[in-house]
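Here it is, the structure, as structure tokens.
A selection of the complex's chains, in situ.
Naming follows writing order (A and B), and every chain is counted from residue 1.
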Amino acid sequence: MVRITMYYFGLIAEKAGVATEQLELLQGADVESVHQALQERYPSLQSDSYQVSVNRKICTNGPVSEGDEVAILPPFAGG
Amino acid sequence: MKKKPKNIFVEGAIPPEKLATSVANHQDRTNIGAHSIFLGQVRADEIDGKVVEAIEFSAYEEMANETYAAIREEVFEKFDLTCAHVYHSLGTIPVGQLCFYVFTSSQRRKQAMAATEYFVEEIKKRVPIFGKELFEGEGHQWKVNS
């Protein structure tokens, strides 16, 4: 198993009802597995647009490893 | 060892007096010929008949500061700047108050103006800051940068 720490922000945190949680993914997990786990856990996120960051870098694909800091980021609104 | 990035976040609105202080602090740098400043102010937008009365800002602070550090490096590579200062508010900022402050200084005006614009555009695009628009009365909507 691959244990990662998830962080949710803005609309995503509001819908998830938590700001952070631990998730366990199967060995060989990647960004796509994060998407799948997320949609399964929070079906209401299906219609929302968000980006995924792994260890504070936006990632559209690639592996996710034990201990990674994974964040689900709704559209940015700074400025 | 990686050095800790600067923290661009301040709690609450940016007071107008901050501008006077920033400028005054740069008057002994006699190689500066131009300052360029951008300020974001919370707007009372009307959305479907409801009026925004404040924006509650939050951020993925660690990633935001790291991304800002990268943008800052790009700016100093691209433009001939003497210095640059950037602040963004967190927490609830009422309409009319300042939530974003970019201040650049250079020998030459074009460099300062272009650098400020680059900071503003890249920060809005790449830095994970989130805004909850709070309506008068009740209700809210999540802000999306255009």
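Methods note: contacts are C-beta pairs under 8 Å (C-beta built on N, C-alpha and C of every residue); 3 or more make two chains touch, one makes a residue touch a chain.
Note that this is a predicted model, so its numbers are computed, not measured.
For the full complex in this file, the chain formula works out to A x2, B x2 (one representative per kind shown).
Everything that follows uses one rule, which is that only the chains that are shown with their structure count from here on.
We define each chain's centre as the mean of its Cα atoms; on that basis subunit A and subunit B are separated by 26 Å.
Chain contact summary for the complex, subunit A toward subunit B: residues 7, 9-11, 14, 53, 56, 71, 73-79.
Subunit B makes touch with subunit A in their complex at residues 40, 55, 57-60, 62-64, 66-67, 88, 99-100, 120, 123-132, 142-145.
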